[in-house]
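Data first, discussion second: the structure below is written as structure tokens.
One chain of protein is taken out of this complex; the other chains stay put.
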Amino acid sequence: MPESEHSNGTPLRRSFFAKAGAGVALLALAPGVRLVELAMARLDDEPVSDEHRWGLWVDSSRCASGCDACVSACNEEHGLSGMDRPETDAQWIRKVDLRDDTTGRELSLPLMCQHCEEPPCVDVCPTGASFRREDGIVLVDKHICIGCRYCMMACPFHARSFIHEDLSDQKTHSPRGKGTVESCTLCVHRVDEGRMPACVEACNNAGHEALVFGDLNDKEGRLARTLAQKESDELRPDLKLNTAVRYSGV
Amino acid sequence: MSAGTFQTLRPSAPFWLIAGVAAVLALLGLAGAHHMESAGHWVTGMNNRVVWGLPHVFAVFLIVGASGALNVASVSSVFGQALYKPLSRLSGLLAMALLVGGLSVLVLDLGRPDRLIIAMTYYNFKSIFAWNIFLYTGFLAVVAVYLWMMFEPRMNRFIRSAGTVAFIWRLVLTTGTGSIFGFLVAREAFDSAVLAPMFIAMSLSFGTAFMLLTVMLIFGLSKVPVHDEILRRLRSLLAYFVIAVAFFVAIDHLTRLYAAGHTGVEKFLLVDGGTYPVLFWLGQFLLGTVIPVIILLTPRLSGIAHTVVAALLVLLGALAQLYVLIIGGQAFPMDIFPGYTETSSYFDGVVAGYTPSLPEIALGLGGIGLALLVALLATRVLPFLPQAQGDRPGA
Partner (left out) sequence: MGLLLGGIVPWTPATVYAEVVKPQIPPARGEQCVEPVEIMRRDHFDFMKHDRDKMVHQGVRAIRHSLAGCIDCHASKDAQGQFIPINAEDQFCQSCHVYAAVTMDCFTCHAAVPAPALSQSP
């Protein structure tokens, strides 16, 4: 627990809000998501373990074609301001519009880092900057990223972005800078506080509820129960990456 | 091979002119790299879809060529072809110079070249890139030792062992370079086991072309006549190596054409991809394969000028081949949702655009300039050049 001699009590304030957040969650639970379990599961000073495996379920039937609430929320959360240069601006999540070549059926869904269990990006990174945390979240340690972009070549989902210019006004919880590679972090800073990713929250607030976040290892939890009942699959199943993001309706 | 039969290159006006041009190219390359690093990569043509651009084309070109340039020395030391012995030292020097040039381009294109020390202290050994860091720097060390065995008369008896180590190291290094692409399951244009042997064939082809050009340049500057027999044999070798590369390229494309799912990328690269089919058929095939092979295998076209043209065309074809492979392979969209047509704000489902920018061109040419400069200056300092040869190869 936080040191008591620390002068302005930042860690105290942080853990207070974590507990307060959990308390609020108790009072006003998002449908079915058991934040209590998430918040109390791990103290701030314990390393993460593979007890949890965080994942997402995307229900493309509920994803509205013109809506990009998830994208806007992600951009806002992480300060992805962009420079009006779409070819080099970072995109951590994007809406993809699909049309079936044979039947003509149209659908829409968000695409982000799939947080694979066997990530090609982790395999190819020469310094080990691209890594998979014990609880399944695939991240870039930007302290040791040398910006070689090999992970961007290797990712089957084009999930990664390279930062092509000097940045300023970064968010404290989302450091990012020129010359390194980045991608969706599953809002790890939120997850570690027992909250859900910004995209999921935004989708719920927009009333679509096409995204469900949870612990794949918690068989009683909403995510695992949903995946046990509804038909879903990972993208590019031929690559056998065992992704943490599952899609229905594709 | 005693020191008496080798000499340093005596300077002359043409020497300083060429060295000067090489130095200017290297400096322009540094300037380009500095601009890319300080402003960020948005000033280049590279983007989030085509992440490796012209600098990587040049870097792979030089590194693969470096590995093959050592072939003349290997053939002499390891396979006992005494004819090439006078060229062994130059072959080793060229291999090191080309590798230095290629590595400098690769490192200067990194997003964080200031973190090179991190690249040399943090390793993920599942990554072929991590292995390549050892293979490339180790190659420099191995060739340096090999050269030492050649220079120092008391160590001459170890030339064969050092040469064998260098030969095997070369093969592993080139396999590693080809595997950078061959191991990428996600990209249809790359994911192939044939890339490793193809790169070995490419190294022999590019390296021999570099060697031919260097021999003619340096011997021209030093006024040492080139032994006819050596030239004749190197010409034939180059022709066979170019044919070998063409064989692997053909196999690679034919295999992909045969598989039902992969005809899309083939159609893109070979037919309707715009720049890429032009570079493939005109650059790689016609200028880089057919014409040089004809020149090199036709006895009537065996003059110095013909040989220079043929070698230059092979190298141009090499650049075209690497451009189609590396950049074309990235421009073609990945098939994330098979059976669907996809559109998004991140350019899914569409061919990515890429235009080489000035800083990238400067950096790429700078690598060539650096390699040339290193090679030229080294011949001034140490006796790499054979003295005038008689009809018999070396004493």
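To keep things simple, chains are lettered A and B as they appear, and every chain counts its residues starting from 1.
We take it that a contact is a pair of C-beta atoms (placed from the backbone, for glycine too) under 8 Å apart; a residue touches a chain by one contact, two chains touch by 3 or more.
Note that the structure is a prediction, hence the values are computed from the model and not measured.
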{"item": "Displayed chains contacting the withheld chain", "value": "A"}
{"item": "Omitted-chain contact residue, chosen from A:89, A:193 or A:218", "value": "A:193"}
{"item": "Omitted-chain contact residue, chosen from A:85, A:105, A:171 or A:240", "value": "A:171"}
{"item": "Residue ranges of subunit A at the interface with the undisplayed chain", "value": "1-3, 5-8, 10-11, 14-15, 17-18, 21, 42-48, 131, 133-135, 139, 141-143, 166-167, 169-173, 175-180, 188-189, 192-193"}
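In this section, only the chains that are shown with their structure count from here on.
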{"item": "Between subunit B and subunit A, distance of the C-alpha-averaged centres to the nearest whole Å", "value": "41"}
{"item": "Subunit B-facing residues of subunit A, complex", "value": "71, 83, 85-91, 94-102, 111, 120, 122-129, 144-150, 152-158, 160-166, 178-181, 235-236, 239, 250"}
{"item": "Subunit B residues within the subunit A interface of the complex", "value": "37, 39-42, 47-49, 51-52, 110-113, 115-116, 118-119, 122-124, 126-130, 132-133, 180, 183-187, 330, 334, 336-337, 339-348, 353"}
